[in-house]
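With one protein chain removed, the remaining protein chains of the complex are shown where they sit.
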């Protein structure tokens, strides 16, 4: 299983903070994102309508990354701390 | 009278912290400096052997400045605070 | 020292923690506070969400990057999370070095990267009761260009 996390505005809009996805459904982060856009009716427009950053195993990545069972993938808006 | 002040290493070397000079002896800071170099035997070598900053009425000046009675002229080494 | 915490911090205590060696000649600190106005709207409260685990890793990584560029004797990064009010302290970055140039540069570098990389998100409550997630500022991204080597 792959653990998917959402934070901040994105998690509010999606109505989920986390979910588990079968590793077979997501060989890489591009496939995972595709899977998520079809997870619920409104998710495609939410995920595609705003800048969305991703981290794999708690490190930010900008490119497509291969995934394996046990990985943690997080999606979140641009950060606003400090 | 013109009040002349010395600070830090310079005042230690000269053995004076302040002295009064007749305004007639020092029409400007160049004349005052000339006067001081002759004030005591060793003052010429002390005053001419090191970088020496000057302030007139508590403002740093780099050029020759006209003096009048009541002015305060200070000589000191490059500053080392902070 | 790196800490992500709900509780407030004391400037004197943090300063003394940084004054750990007699070779330290300079300490520079940055403290971020909750402002009363953001994007022209009156703010009453702020809620800070973060990504536990990644946040700490990210802050460690930013401090390591700073240590690779400047001589740092001691450093502290504290970031608060949870509910905050106007004028509350949000973040503290303190750098102790032999000389001031290193301390100023490292402190500002850490803040600039924290602003754009550390996974924290602010949600404001306005005086009229409405809530709003704070938008990232493009200017914070642009600021990073000054650290290009």
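Lettered A, B and C in written order, each chain numbered from 1.
Everything below uses one rule, namely that contacts are C-beta pairs under 8 Å (C-beta built on N, C-alpha and C of every residue); 3 or more make two chains touch, one makes a residue touch a chain.
If you're wondering where the values come from, they're calculated on a predicted model, not measured in any experiment.
K.L.:
So which of the visible chains would the left-out chain be touching?
P.N.:
B, C
K.L.:
Thinking of the whole complex, not just what is shown, which of C:19, C:65 or C:123 touches the missing chain?
P.N.:
Residue touching the absent chain, from the options given: C:19.
K.L.:
On chain C, where is the contact patch with the chain that was removed from view?
P.N.:
These residues touch the chain not displayed: 10-15, 19, 22-33, 35-37, 86-87, 98, 100-101, 103-104, 107-108, 111, 143.
K.L.:
Which parts of chain B are in contact with the chain that was left out?
P.N.:
Residues of chain B in touch with the missing chain: 5, 7-9, 12, 51, 55, 58-60, 74, 76-82.
The criterion applied here is as follows: only the chains that are shown with their structure count from here on.
K.L.:
Please work out the Cα centroid separation of chain A and chain C, and write it as a whole number of Å.
P.N.:
Those two chain centres are 26 Å apart.
K.L.:
Where in chain A do residues touch at least two different other chains?
P.N.:
In chain A, nothing touches at least two other chains.
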